[in-house]
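Left out: one protein chain. Kept in place: all the others.
Chain lettering (A, B and C) follows the sequence in which the chains are written, and residue indices restart at 1 in each chain.
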Amino acid sequence: MNHTDGAFVDVLQFLIMGIQRGSIYAMVAMGFNMIYNATGIINFAQGEFVVLGGLMMVTLTMAYNLSIVFAFILTVLFLIIAGILMERLTINPVKQPTVLRLIIITIAVSIIIKGAAMVFWGKGSHYMRHFSGTESLDFYGARILPQTLWIFAILFFVVVAYILFFNYTMTGKCMRACAINRDAARLAGINDRKMVMLSFALSAGIGAIAGIIITPIIQMDYARGAMLGLKGFGAAVLGGLGNSMGAVVAGVLLGILEAMGAGYISSHYMDAIALVILLFVLFIRPSGIFGSSEAMRLKEF
Amino acid sequence: MKRILILVCLCAAMVFSASTIYANPEAYHVGCAFAVTGKASWLGEPERNTVEMIAKQINDNGGINGHPLVLHIEDTQGDNTRAVNAVKKLIKKDKVCAIIGTSRSGTSMAAIPVATQSEIPMISCASAAVITTPVEQRKWIFKVGPDDSDAARNIFEHMNAHDINKIGILTGTTGFGAAGREQLKEIAGEYGIEIIADETYNPTDTDMTAQLISIRKTGAQAVINWSIVPAQSIVSQNMQQLKLTIPLYQSHGFANIKYAEAAGDSAEGCIFPAGRIMAVDTLSDDHPQKAPLTEYKKAYESTYNEHVSTFGGHAYDALWILVNALKKVGDDPAKLRDELENTTFVGVGGIFEYSEKDHCGLDKDDFALLTVKDGKFVVLKD
Amino acid sequence: MKGKNSAGFLALIIGIIATPFLVTNDYYLGVLIFAAFNSLACIGLCLLMGYAGQISIGHGAFVAIGAYTSGILTAKLAWSPWLAMLCGILLVIVIAFCLGIPALRLKGHYLAMATLGFASIVHIVVVAAVDLTGGPSGIVNIPRLDLFGYVLNSDRQYFYFSWGVVALGIYIAFNLINSRMGRGLQAIHGSEDAAASLGINITSYKVQVFMLSAVFASVSGSLYAYYVNYIDPGPFDVGHSVLLVTMVAVGGLHNIWGALIGAIFLSLLPEFLSFLSEYLEAFGIEYQPDFDTLIYGSILLIIMLFLPEGIFKGITGSMGSVVSSVKKSLGRTAGREQ
Partner (left out) sequence: MSNSILELEMLRKNFGGVVAVSDLSLHIEKGCVTSLIGPNGAGKTTIFNLVTGFVEPSSGQIKFAGRRLTKMKPHTIASIGIGRTFQNVQIFPKMSVMENIMVGRHLRSRAGIFYSSVLPPFLRKEEKKIQEAAEKQLHFLGLAQHAHLPAGSLPLGNQRMLEIARALALEPRLLLLDEPASGLNARETIAMGELIEKIKQMNITVLLVEHDMELVMDISDYVAVINFGRLIAEGPPAEIQENRDVITAYLGE
């Protein structure tokens, strides 16, 4: 090889790949947090939202030849509807919700979505064209795909939109109020059931975006959800459950840890390295890096 | 109360009717256990499709010496426990005379004790060498998947011819990848080739950049990517992205045109050993396999409207080998087994020559080295 | 054990003894044997979840450790299967102790994540440590178990043996629940502060019951290895841990019988589905096994939506109402006769 060798270039390359992985974990984790804040449960079907988003996008762009932008919007809308349906049909009817029961329900939903995706899209792996070409760009010697830049940009956009939504819109503020104290929010006239529905819609939407932007790089098949969900859950917990900005940082961190671990320690134990660190963080700080133990006490199992 | 009664009656009717439908003493019952759904469904689905197609063909032509062929197809979901249950169900409940499958090496290994104990011949579609070795312990087990070592030998011979002697290997952590990794490490020495980087990736992995950079750092002259999962098509994309231009060799697990499609132009020029089914069109007419290959490809692609794959080919070979044996000796499992050991068959995977010592029947000449050219598999010429 | 539970236990024993006489086909026995393995792990998990109130989505790892300890020691080092199983038990006790002390300080979702993380780490190690575990290729030629020099070769023998172990497990579980320790655990579940104020060492109790439930899982793994004679990482992934939790929740969290019924139900469900497809095809209805996943998920969802306390409570509840209505009508007729 030529001048591109060198420790610095490698570090840079790992960093880029790590952030790319981590961006997806971050978005999955944000989806987890939204539902967690509204209901106190972890939605095990979050990874399936990502899968559905990716597969839907593949169909719209590859089979129906829609433009990327149009397909993007359509897919997100589709997933928002799916999220609302999930909440109305499986979460809302539950009369005495206990956390474990709701979690098992989300597991059941994830199995159903997986089964449905398998029937509709088949078992094969689906690929789609990159948003803007596959010719990788040079970045101080490291190589970066245009798609990777898209991923960074869209993550940034989602985070900004998230902050704006929760800090500057009435609905967003109501959702935050519900997350902090549901009873008080209800007394203040906020319809908490509606907020739960909204949280499902939004987190399905974020899942869809994650699925759409990652599919050109990783390809999508019906069974990918579990792994994405697990990693996203890890990021959410690492960042402190309920803390979405913490989740973004933790997600990116987790991605970088994995890439560095694979590059410098051992690809055989790549995933284990990140998990071991995650466990140690939990053992030292039982409520995640950015979580407060007070908030944790409010939402016990 | 009434409703329950009706339900009971309905169930009874179902049991009764189902048992009469299957009670056909003339028929030959063959069991198939494939990973039709689940994590290895890309193996099981073409296999299932293939056997259903052939069975229909056989029955339309009057069966086997007049006996209709009844297939009992079970889905293992690629899961060991389900595989054990499926094979047991086929043997004990459906009373099949032989079993085709399972799709994965792991499920085959789990099912082997069941078939052996029940003394029912089983033709596995997986490729790990341990399935049929040591042959004394595998009296009842045959396989149609080629040995990994033969595929590896083809690659190493090509490397010798091109003066490549320091390589990096990249394997998937599935039974297929792990068996390949073992074989590569074991026989590389025979060819004077040194493995200077040994990396793995998970079937669920999405990015192999880190592994490829580690390989690049060692200065390897070529990469062998040995895997059967869809994730393997990411490897060539990552190489293209990293501008890593050393030759890429793939395993016979790459022999699925979908993988090449997924990898896009990054897969151009990679070299891999495969059964000749993948490049029938570029095969010379006097090759003995030309006829069966063309026939199978044509039939499969017109029936299912999708590309033929090596894995469906395994099922094709397994079923025809079994049917030929059924023609000769009928459906007594012990006789079938003895007959299988004397089988010679020109099939999709190659020319099978089973013997008492060899329950795999293929050798390294049954592989051809292929490459990807313009998005198609062609026989490598150099 | 007392009252209803001992009646239930008696019924279980009779059921175990009678089943192989009613079910002579080895296939069905085989399915029930696998159900026994899951039952055993679920009974242990139920002690932890239902009685001590601690969730663990990591018990698949203990099953794996049991199976692999047995597999490695017997197939590679030719140890006695019993000794190997004992080593598996000791190993999980040590591991559960080391994991439990920091992990059981966590609560709710954090504990769930920690145990889930543990399960995936164990799975990754099992896949990657090729020299020890055989990696994805697994371990072959694991011997069958022998009982007093008598090898358990047939499915019937193994059925009796494995369900015997399950019965023993249930016996142990009920003893524990109705003991000083069991009351302590339920107290912890009710109020940790009150339990501590009565002198119950909460951490120690949680860790102890965690270790006990890990032992159940480990034994179930060992039995699996001796039955299938081959292990690879496939059956021990994170999905298996989640499945075990689901089994316990579906059956009924707060009752050992619930855990047992949940485990049996979800172990048999996939086989039922494969029958379903056969019957539908026999009636000429095209049925693809692809729908299995969908149906499986739907059944799970329906149970959780309509039987919030699990199948066990659902069944006993409706049985109870039937019994009471029968009693009522009997009482009425009796009254008339007087």
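The definition used in the following text is that a residue touches a chain if its C-beta (ideal position, glycine included) is under 8 Å from a C-beta of that chain, and two chains touch if they have at least 3 such contacts.
From a predicted model like this one, the values you see are computed outputs, not experimental measurements.
What are the shown chains that the omitted chain is in contact with?
When the full complex is considered, the omitted chain touches C.
Please identify which residue in C:Asn25, C:Ser80, C:Asn153 or C:Ser179 touches the non-displayed chain.
Hidden-chain contact among the options goes to C:Ser179.
Would you mind spotting which of C:Leu32, C:Ile139, C:Ala195 or C:Leu273 touches the chain that isn't drawn?
The one listed residue touching the chain not shown is C:Ala195.
Which residues does chain C use to touch the chain missing from this display?
Given the touch definition above, chain C has residues 172-173, 175-176, 178-184, 186-187, 189-191, 193-202, 208-209, 212 touching the missing chain.
Here is the rule we go by: only the chains that are shown with their structure count from here on.
Just say which it is for the chain contacts: an open line, a closed ring, a star, complete, or other.
Graph shape here is complete: every pair of chains touches.
Could you put a whole-Å number on the gap between the CA centroids of chain B and chain C?
The computed centroid separation for chain B versus chain C comes out at 34 Å.
Chain A to chain C: how many Å between their CA centres?
32
Of all the residues in chain A, which ones touch at least 2 other chains?
Chain A, residues with two or more chain partners: 118, 268, 271.
Two-or-more-chain contact residues of chain C, please, as numbers and ranges.
127-128, 290, 292-293, in rising order.
In their complex, what parts of chain B are in touch with chain C?
14, 17-18, 21-22, 36-37, 74-75, 77-82, 84-86, 88-89, 91-93, 105-107, 109-110, 112-113, 117, 128, 130, 137, 173-175, 177-179, 181-182, 200, 202
Which residues of chain A touch chain C once you look at their complex with the stated criterion?
Touching chain C from chain A are residues 36, 42, 44, 90, 93-96, 98-101, 104-105, 107-116, 118-119, 226, 230, 233-234, 237, 241, 266, 268-269, 271-272, 275-276, 278-279, 282-283, 286-288, 296, 299-301.
Spell out the residues on chain A that touch chain B in their complex, using ranges where they run on.
Touch list, chain A to chain B: 1, 4-5, 10, 13-14, 17, 20-21, 118, 123-125, 127, 134, 136, 143, 145, 214, 217-219, 221, 223-224, 227, 259-260, 262-263, 267-268, 270-271.
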